[in-house]
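Starting off with a structure, shown below.
All protein chains but one are shown in place.
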Amino acid sequence: MKRYYVMGLFSNFEEAFSTISEIRQHAIPGVSVDDVTLKSPIEHPEIEEILGDRGSPVPKFSLFGAIFGAIFGFLFLASAQANFLTQPQGGKAIITLPSNIVLSYEMLILFGVLSTVIGFMVNARLMTKRHPLYSEKVSLDQIGVMLELDEKNVDSLKELFKKHKVLEIREEVSL
Amino acid sequence: MSGSDINRRDFLKFMGLGGVGAATLSGCDMPTTITLEEGKEKVVAYLAPEEYAIPGIGVTFASTCQQCPSGCGVHGRVREGRVLKLEGNPEALNGKGLCQMGQASLQGHYNPDRITQPMARKGGALMPVSWEDAWLLMKEKASGTAQGRSAWFTGTVSGHQSVLLAALNKAWGSKDHYVYEAINNAVGSAVNEAVLGDATPVYRFDKAKAVLSFGADFLGTWVSPVHFSREYGKFRSGDRGVLIQVEPKMTLTGGNADLWVAARPGTEGAVALGIANVLLSENQVDGKQLPQAALDVISQYSVSKVAEISGVPGDTLVRIAGYLKERSPSLVLSGESAHGHTNGYQNAMAAMMLNVLLGNIGQTIEASNSMVFDELKAKQGNSKAMLDFAAAAGAGEYDVVFFMGANPVYTAPAHLAMADKIAKVPFKVALSMFPDETTMSADLVLPLSSPYEEWATSVSPYQPKDAAISMSQPLMKPLSVETRSLGDILLSMLKYQGVKDYETFEDYYAYLRSALDSLPASVKAGKDSDAFWSAAVQKGFIKAPSKPGSLKVSLGELDQGGYQTNGDYPMNLVPSSNQSMYDGRNANLPWLQEAPDQITKIFWDSWVEVHPKTASKLGIKEGDFIRIESDQGVIETQAYIYKGVHVDTVAIPMGRGHEEYGRYAKGNGVNPLKILSPVVDEKSGELATHATRVRISKVGRSEELPRLGGSEVQVGRRLVSTVSADVFRRTEGA
Amino acid sequence: MQTKDINENIAWAKINEDVLRSMENPRMGYWVALAACVAMILCAVLAEIYQYQVGMGPSDLNWPHMWDLYIATFVFWIGMSHSGTLLSAILHIIQADWRKPIYRFAEAMTLFSLMTAGLFPIIHLGRVWNMYWVLPYVSDRGIWPNFRSPLVWDAFAITTYMTSSALFLFIGMIPDLAICRDNARGWRQKLYTVLSMGWQGDDRQWRHFRRLYLMMACFLIPLAVSVHSIVSADFAMSIMPGWHVTSFPPYFVAGALYSGCAAIITLFILLRYFFRFDEYMTIPIMEKTCKLTFAIAMVWTYLNLVEFAATWYGHDLVAKELLMQKFIGPYAPFFWAMLFLGSVLPFTFAFEKLRRHLPTMFVVSLFLNLGMWLERWMIVTPTLSLSHMPFAWDVMWPSMIQWAIVFGSFGWFGMLFLIFVKVFPAVSMYEVKEMVFHRRHYHNDELESKSHRREGDRQPADADPSPSREGA
Partner (left out) sequence: MSLKNILENWSHYRRAHEDGGHHEYEHMWGMAIDLNKCTGCNACSVACYAENNLPTVGKDRMRKGQGLHWLRMERYWDEPDLGGDEKEYQERGGSFLPMMCQQCNAATCEPVCPVAATYHTPDGLNAQVYNRCIGSRYCSNNCPYRLRYFNFYSYYEESWPEPLNMQLNPDLSVRDKGVMEKCTFCIQRIRTGKDAAQREGREVKDGDVVTACAQTCPTEAIVFGDLLDKDAQVTKLWKAQEVELGKTKQDKSNGELRGYRVLEGLNTDPCVMYMDRVREA
């Protein structure tokens, strides 16, 4: 059976949200809210209530990046100090904790940040091709509700879209 | 690998051989003097080193410093055929110490402005000529000089060079050998001679418990400063002696005094008499040592009168007398700033009177050990020689004059018009290392080798312990093949004059060998010729037999001339000498130019010292340019204001303001000697250098003074704090 | 009187249009400004070449003034970099949405100040060509930099800060770059296609984006604070009176925020004027920034007083002496100018009329920054001029070489900023849209009108008769 991508572009955001709400309430049998991809020009924290909490592992990346940074930082500094033989200075110990704390802290943040960014890039699937149904209007002021669904449900979805004053509907056969 | 077991190889690996090699591995015996940075130094293989040059090993050779007349023994460290550093000869008079002038004498040796070949005046300018041409010129202009129409004008000379010089003068039929030193103790010597019968007695600082010095800068320039500094160290140890300095401008010695007293210039004698008065009247010192005439004079100098004449408060006089009475034996000295007056001789006499009164003669002033070889003794310089020479030259008495080791064109006051008078001499020959003012006005310039390139002997004028002949040996090959030692030139001239005694000697070295060979067997202590020679060269000096001296006491006239004032010129000028530029001969040594003056901390330039009271009266601030005007001329320089100069006095250091003398000296600062008034010490005929009256005014320009250091006080920090001598004697007293 | 931070009924297409327009077709004035900046840089480059060839001597640095304008200006630029990222992050976390129209250029300012600041420690090195020795690269000689040295901390902190704030700026710009991509042609399209990294605005991206941005903000706040306290450690970690001051880290952070805010005001006014961003960079936002600046100015003033008081009541005579010398010594005119500009001048912000008056604010903000620059100079130089050793006291005035390089650094910053505004959107389009959207949906207009408006103000109905609830 062919699978279709259907995307409806809305200018009124609330209509788009109620469309999703209805999908969530099984307005179309066999179409789950999990199949919905929302394309929006802005961030909508509130949409999670409708779309369901899909979660993000990015903070975990931050945490592990930071822990790694701190531990690596300290060990790196300490081993450099311990192996470089001409460093007794100013009556200080060879491995000096105060300075290493400062630098480990910087390393914590640096690796935390880098790891967070990498986590984001991986999870958000950046650096991939845009979806064929991507519309430039999404970057302007319209919101797109896209679903991947069976051929039999396409028409009922379009009906639903039209009920909510959709401006434009695009579709494409999934490969 | 833990921290403690680093070995050399790892270290090299870490640091890179070239890099730290220079900084940390220096001194290890490898011929790696390579710095990798920018290929600054070429890598030179020691394929064929000089015989005596062991690569990487410094060898020490003894010689004698000629930077001032004291003649300290030095050890030169020679590496790879170059002399690198001088140290004091521990066995010599100066011990292991050396003053900054001695340290810097290396820069005279390596000076980039040294004369490297003979020069002759052609068409008004000095042009390089060959030695053959130089000798031809000598033959043409000088050989036929009539008897008595030639003269030598030199600095202090001694040793075998002095012998040759005397022989040469004799061959030439001239008696005129002017020995001139701008900084000298001639007045003092005259008084010593008159009173004690010994011109240079031995001063026992180590025995003295109090030293009262009237302007004798014995730590800086007076007689034999490095030796005296050593003695000073002993003087200050144990039962620490008291040092009182009376002078118009603070010298290095004054800077170390327990009590520094500013007396009006020229009234030092009065101060001495005042102190004697207190000693006799209040301190119950017995006056029987003094002749009645002296006591009569002393009685006229009551404390109040002396205070009025000299500007020294009466209680200070009492305090000084107290120290002298309490701390016996004492030692009273007089120096430059007391001597350089019309009454300089009386000032010195008054100081000597105190020694007599306090019974110091024989205690802290002992008879000198006079060497038996009179012909080798130092011919000491004075300034009367210059006055006499100026008169003779001005009168056209000479056809030929030889200059060596003195720079009268620079040091003579303007009123002598020395340059003009010298110009009247038809043929002037300068034997010189440097293009100084006198050299540049000569007709023929013969390049001298440096003291560290030549063979020579010298005898220092001040010989406190055993008499000794100091040896100079070449510490390295001459830098320039064209330079000749003084001895060699004199020997050549003697041969030229056909003096038979000297014809057999190939060079001065041969002459010296033979001359030392002919010393009495007692001197040679049974050694054969070679052994004696090498012992002498190794040690740096030869102990010579001396006649034990004795001291008599016959005090001369003490009466002081009144202190003269002059409405037009209200201030006194002190052309101060210091242990860096000295009389100007050190102005071409960059180390000394850059070394800050010991007292004012000023470098590379002249300055005029002004008392804060005078400064505020005239609205002068530090760094202001001041015009100093005497009846002989005007100089302008920057003001340094401090409480180390008498209120009525300004002091300008000697030694700068050269018109020639190489890149480091030329155009730096001013020469205070130029504006000296034509006055002399009436008794000795010495130039009265400190008797010039001046008036000062602001020029209106100001510039930051070239002075090292910010604050001149410690602002409450404990960097140097002062404890009292009582505490010192309690804790460290002998 | 305008009281709303932004007109929430502004059309989204207009937002795109306004911002994208600002990136196109530079006018004559732009080229002149750019040329002026390049000329300033040339001055500095010539001075630096001379200094490189000859040594540090011509700068008139000396013993004991081993540091002077270079380090002072370094601290100044580091300070300048603080407001952008730090304020942006803080305001993001506390959800103050008025940051949205202004944070982009502020963050750019952060990055460029850092790029300028980073030059100074390099310029001031005696042996510039060996500057990489400060970095912990693996060397077969086993030599590492000295991790005890605050200068190495600087290198670490600046690198971290530069990386993080560049990422923060870049990440925050991705949705806007996508907008640019969708609207651009030619080389710009290619550039933005690469830079936007395939952003298509789907909910997955936004969801991770939101977390990312929050996490970044969380990292950046302590980072920014640590960076400037580390810069203060260059001084505070030393033993010198006047530098060894406990309150230096917060003092430096406050001073940094202060100068950064002042710089934001300056650039705010310039951008608003030249790019006609009146509708985004509104007077109320300006007013908020001014109030913030005033608050920070008072913190700074307080910390100044704390420093004086601590020194005055402390028993370190040398520090006290230095303080007195600041008050009456040769550098006193600059010191008093700093106090006047830093503590008295900000009171202009206390007057509503003045803080809403752009020309006044422009001039004031420039003077505040001058004051902050003087602060840095007065930290570095008087301490060196007076120390424990009175013999090493000295008063030194910087030479033209130093001034030329300091002057040129402003050209460098200006040039970077000018290029930025023509290549990247200086106002965050998507976030202005968010701001507008959320204000429209969640703000109670009536409540707002009651609380903020005064009698005589125009009613919102007058201003906008037909409020639309739609996006376009």
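Order of writing sets the chain letters: A, B and C. Residues in each chain are counted from 1.
In this text, a contact is a pair of C-beta atoms (placed from the backbone, for glycine too) under 8 Å apart; a residue touches a chain by one contact, two chains touch by 3 or more.
Being a predicted model, the structure only gives us computed values, none of them experimental.
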item: Missing chain: touched chains present in the view; value: A, B, C
item: Selected from B:92, B:223, B:261 or B:665 as touching the chain missing from the view; value: B:261
item: Options A:11, A:40, A:62 or A:81, residue touching the unrepresented chain; value: A:81
item: Among B:68, B:106, B:223 or B:544, the residue in touch with the chain that has been omitted; value: B:106
item: Chain not shown: contacting residue from C:67, C:170 or C:410; value: C:67
item: Contact residue for the chain not shown (choose from B:131, B:603 or B:625); value: B:603
item: Residues belonging to chain C that touch the chain removed from view; value: 54-57, 60-67, 121, 124-128, 130-131, 133-134, 143-146, 148-152, 155, 234, 237-240, 384, 387-392, 394, 396
item: For chain A, residues in touch with the removed chain; value: 75, 78-79, 81-84, 86-96
item: Touch list for chain B against the chain that is not drawn; value: 1-4, 15-16, 18-20, 22-29, 33, 35-38, 40, 58, 79-80, 82-88, 94-100, 102-104, 106-107, 110-112, 219-220, 225-226, 229-230, 232-233, 236-237, 240, 242, 245, 250, 252-262, 323, 479, 579-580, 590-596, 598-599, 601, 603-605, 611, 613, 642-644, 647, 668, 704, 706-709, 711-725, 727-728, 730-732
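Basically, only the chains that are shown with their structure count from here on.
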item: Euclidean distance of C-alpha centroids - chain A vs chain C, Å; value: 30
item: Separation of mean Cα positions, chain C and chain B [Å, integer]; value: 65
item: Centre-of-Cα separation between chain B and chain A, whole angstrom; value: 89
item: Multi-chain contact residues (two or more partners), chain B; value: 14
item: Junction residues of chain A - those touching two or more other chains; value: 83, 85
item: Residue ranges of chain A touching chain C (in the complex, touch as defined); value: 11-14, 37-45, 47-48, 51, 54, 56, 58-59, 62, 66, 76-77, 80-81, 83-85, 87, 89-90, 92, 96, 99-100, 102-103, 105-107, 109-110, 112-114, 116-117, 119-121, 123-131, 134, 136, 138-144, 146
item: Chain C partner contacts - residues on chain B that touch it in the complex; value: 13-16, 709-711, 713-717, 719
item: Residue ranges of chain C in contact with chain B within the complex; value: 141-143, 317-318, 321, 388-394
